[in-house]
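One protein chain is absent from this view; the other protein chains keep their places.
In order of appearance the chains are A, B and C, and numbering begins at 1 in each one.
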Amino acid sequence: MSFNTFGHLFRVTTWGESHGPALGATVDGCPPGIPLTEADIQPWLDRRKPGQNRFTTQRREADEVEILSGVYEGRTTGTPIQLMIRNTDQRSKDYGTIAQTFRPGHADITYWQKYGIRDPRGGGRSSARETAARVAAGGVARQVLAALMPGLRITGYMVQMGPRAIDRARFDAAAIEGNPFWCPDPATADLWADDLDALRKTGNSVGATVEVVASGLPAGIGAPLYAKLDSELAAAMMSINAVKGVEIGAGMGAAALTGVENADEIRMGNDGPVYGSNHAGGILGGISTGQDVVVRFAVKPTSSILTPRQSVTLDGQPAEVVTKGRHDPCVGIRAVPVGEAMMALVILDQLLLHRAQVGEGPRGRIG
Amino acid sequence: MSFNTFGHLFRVTTWGESHGPALGATVDGCPPGIPLTEADIQPWLDRRKPGQNRFTTQRREADEVEILSGVYEGRTTGTPIQLMIRNTDQRSKDYGTIAQTFRPGHADITYWQKYGIRDPRGGGRSSARETAARVAAGGVARQVLAALMPGLRITGYMVQMGPRAIDRARFDAAAIEGNPFWCPDPATADLWADDLDALRKTGNSVGATVEVVASGLPAGIGAPLYAKLDSELAAAMMSINAVKGVEIGAGMGAAALTGVENADEIRMGNDGPVYGSNHAGGILGGISTGQDVVVRFAVKPTSSILTPRQSVTLDGQPAEVVTKGRHDPCVGIRAVPVGEAMMALVILDQLLLHRAQVGEGPRGRIG
Amino acid sequence: MSFNTFGHLFRVTTWGESHGPALGATVDGCPPGIPLTEADIQPWLDRRKPGQNRFTTQRREADEVEILSGVYEGRTTGTPIQLMIRNTDQRSKDYGTIAQTFRPGHADITYWQKYGIRDPRGGGRSSARETAARVAAGGVARQVLAALMPGLRITGYMVQMGPRAIDRARFDAAAIEGNPFWCPDPATADLWADDLDALRKTGNSVGATVEVVASGLPAGIGAPLYAKLDSELAAAMMSINAVKGVEIGAGMGAAALTGVENADEIRMGNDGPVYGSNHAGGILGGISTGQDVVVRFAVKPTSSILTPRQSVTLDGQPAEVVTKGRHDPCVGIRAVPVGEAMMALVILDQLLLHRAQVGEGPRGRIG
Partner (left out) sequence: MSFNTFGHLFRVTTWGESHGPALGATVDGCPPGIPLTEADIQPWLDRRKPGQNRFTTQRREADEVEILSGVYEGRTTGTPIQLMIRNTDQRSKDYGTIAQTFRPGHADITYWQKYGIRDPRGGGRSSARETAARVAAGGVARQVLAALMPGLRITGYMVQMGPRAIDRARFDAAAIEGNPFWCPDPATADLWADDLDALRKTGNSVGATVEVVASGLPAGIGAPLYAKLDSELAAAMMSINAVKGVEIGAGMGAAALTGVENADEIRMGNDGPVYGSNHAGGILGGISTGQDVVVRFAVKPTSSILTPRQSVTLDGQPAEVVTKGRHDPCVGIRAVPVGEAMMALVILDQLLLHRAQVGEGPRGRIG
């Protein structure tokens, strides 16, 4: 079955292929009266857009979003919002030979094995291009969140590329927008630039780790047990192309901790409980604690590389595959705005679920 | 909102609190005609049952499952199956002081902050005891899978406890059932026993990493884009109590790889494509490749410990919390059968989704 | 597929067969802090209980509800509420011959044709006994509505039995509880008693029409376009056993009206718009107008009758079917509390949907 809808109440259905006429997102369940124009969404798409520096694919897409429904005189009406992005730079010929072979590490082969048919142009539906629709929908979610939860801030950045991680001691949020890697540690960003130049010359690619943080989310948001805030975030991030792991707070490292180490001790602050640490990543029992919500995910290296890899053809013959198109050497870079968009979608959906069951805002007071 | 249903077509709704009269699972969407009695489910519950050795909580629960509906003369009828497990060993008094304070690292506080009311007895709904219902439902899923996909095997085991990981070179599947840790490396299991004895003496607890593998799943199962097989597995595992990270295949380690390293090269075998490696963990584009599906998750250390931790009371006063009840020093151990159950639930649900859209079995042939 | 869950946010999954050990409802998504005990639910079940007078089946069921989860110290916690009703009067032997033949007009045959297996005892899952679980869940919904929307009143009654309809000029709401037919016209109730006595003597049964009215629902509740208030009510009522038609307001009679006749003219009252008529049945565009919501549904005559009817056996042989068990001669009578319960479930679910998208209460002011 294909299941192209994300969210329980703020429901986003993305549609479209890499090289079809258009792609987009149908957004249902949006609260009414929210200010929304194309200009509110476009900046988020521009952040994700390819071809902005030498470290992302040189494919040129305008990625201009059109709102086709659900907005009247600049405000949402509560009816479905259709967001359409036309595909403009489709060099299908780049993919001619790909139609008969399968790139190792790519979804070419499994789409074929599942459906018995696939759109080979640019990876079709499995193309990372689909994430443009997520980012557009995330832009709508951000407008709603700005109205309903004005203190919320969502920030994504890269913390590792290949074997090289940032130095947390040098963490500088202000630096994130200042380099092509959304890196909060400029010294590491410089090293990554060298690393990536070297890799590109050898026709290779590399993985990365992205961290997304939401600050200002009040305590009490989350829908236990099977739509827990962390469970939804895990599903959201793992649904992004090429992601192979998701962590909340201490993440996989929690396995190495003792209970004494892991306990985030609590004391009273002026506005409620304050925590001495955040191993929990802002989530306990699937519900927000009021601390920063911290999610990390690992993006595998692009499978479309210039180095020949052994594979098979549709006919079952051996083949050496070299992918010549214009591909990202580190697709993790462009996953940063996508991770932010998914965080926005999850939080808004959870907020609406909370409003439905509990009413406005969290409930149990402490102190 | 509470969302206590798991699955799209094989839908499991768990219910019940740690110290209420009973807990269970309502299973809807089960195919008809499947052999099913309590005796088919009970062995899976027995694997998870507490009090079986000195490394799990000494709470004694019979955990006997009753089937209240959906089965006629030993076969499923296609109607909802109600699985009920009575709670028999409820020493609520153990939790007296807990009702007024919040254990650091526990969902006590967030349930209160969300709902303004909580059942403090034994963690209420956030108790790991809820996983008994998952294991029971997983037992039903296994019966269905045995009928629809007889070659499937699901195996879980622990690969790390605290900082000590198994030695993969000594991996012995036959050893898993032979030690109290579901450990495939007996030498490491012995060390873990020593480690855990030492920890318990100091009133501490420890985290763990669990790996679950599904073998024999054919290529083509998965529901892109927002119910991808890996996305569903991530949600499933992250919804288990205390889980903080989920990995597929290479997992978080994929960030450190190059595209050349990460490509699982393909050649033709007798029955279709064969892969030279499995960094993908058996999933590409959210669809199974036919290789082993490999999932790992990290379980944080139990937050209920004997070492005093700083916290606050309901009234906002400082308090030192010591949890005296009978708790697992390494809750990861009992998470192994739970992870297996979630794997079974996800795979069956995905199989039904596949049957719905594509019909019986995978479709596109290679060679 | 079986789909035994009703509702989007206040989600009720009913389970259980007529002659199994128990049946019940799993209620998920209930707001927290609502007062709830068995004593709040039992009166609604007692209204529906069989054997209360000579016009309903003489089967004796205590229909005592037990709350197994989701309630702590008399208030809902926001976690799933399990409602269980044990079956106590199961004379399975009454159904011995039924297992090999199919009652004309009964779901025996289609359950067999769908699933290849069926529980023949008392109709199994297709028994009207399942509606006890709906009424129990409706009792929970009423508690929540009493807290969230105190002005709401839901009233059901029978308006037709066989060819004989009530005289609307004699409508007396106070009379509804005073006769065994929930009839608002006592003179017609007396005639129905005679009609039904005559029918029973000949081993026959009869259909009926039930009307359910919700007063006090504010304007603005409804979820267009595919979960419109009227669309949800139509699904809810049509899902009740033996229902063959559903009407809102003018209903099927709307076909005969002109636009001039059908227009419910509007003027301003003290508290907002006031309507001169209610052909709309309180719903326009799937959203409540603030007038009474008026739903009617037709219940076909019980198919289990003593008059022989021609049918076939499992082996395809001709057979005359006579159903000897203890059956309702007019199942429409006991459908009245069921219709009320479904109205409560729909309205609460719609109210939660409204809270999620729009926030508390309706929005656009007039005047």
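Basically, contacts are C-beta pairs under 8 Å (C-beta built on N, C-alpha and C of every residue); 3 or more make two chains touch, one makes a residue touch a chain.
This is a predicted model, so every value here is computed, not measured.
*Asks:* Just name the one of C:Met84, C:Ala141 or C:Leu199 that touches the chain not displayed here.
*Replies:* Missing-chain contact among the listed residues: C:Leu199.
*Asks:* Thinking of the whole complex, not just what is shown, which of C:Tyr72, C:Tyr115 or C:Tyr157 touches the missing chain?
*Replies:* For the chain that is not drawn, the touching residue is C:Tyr115.
*Asks:* Just checking the interface: what residues of chain C touch the absent partner chain?
*Replies:* Interface residues of chain C facing the absent chain: 1-6, 8, 14, 102, 104-107, 109-118, 125-126, 130, 160-163, 199, 204-209, 219-228, 230-239, 241, 244-268, 273, 276, 279-281, 283-290, 296, 298-303, 305, 307, 309-312, 314-318, 332, 353-354, 356-358, 362-367.
*Asks:* Please identify, in ascending order, the residues of chain A that touch the omitted chain?
*Replies:* 1-5, 9, 11, 13-17, 20-24, 26, 28-30, 32-33, 66, 68-70, 72, 75-82, 84, 114-119, 124-125
*Asks:* Write the list of chain B residues that the hidden chain touches.
*Replies:* 9, 29-33, 78-79, 224, 352-353, 355-360, 363
Here is the rule we use: only the chains that are shown with their structure count from here on.
*Asks:* Out of chain C, which residues touch more than one other chain, so two or more?
*Replies:* Those would be 9, 29-30, 32-33, 78-79.
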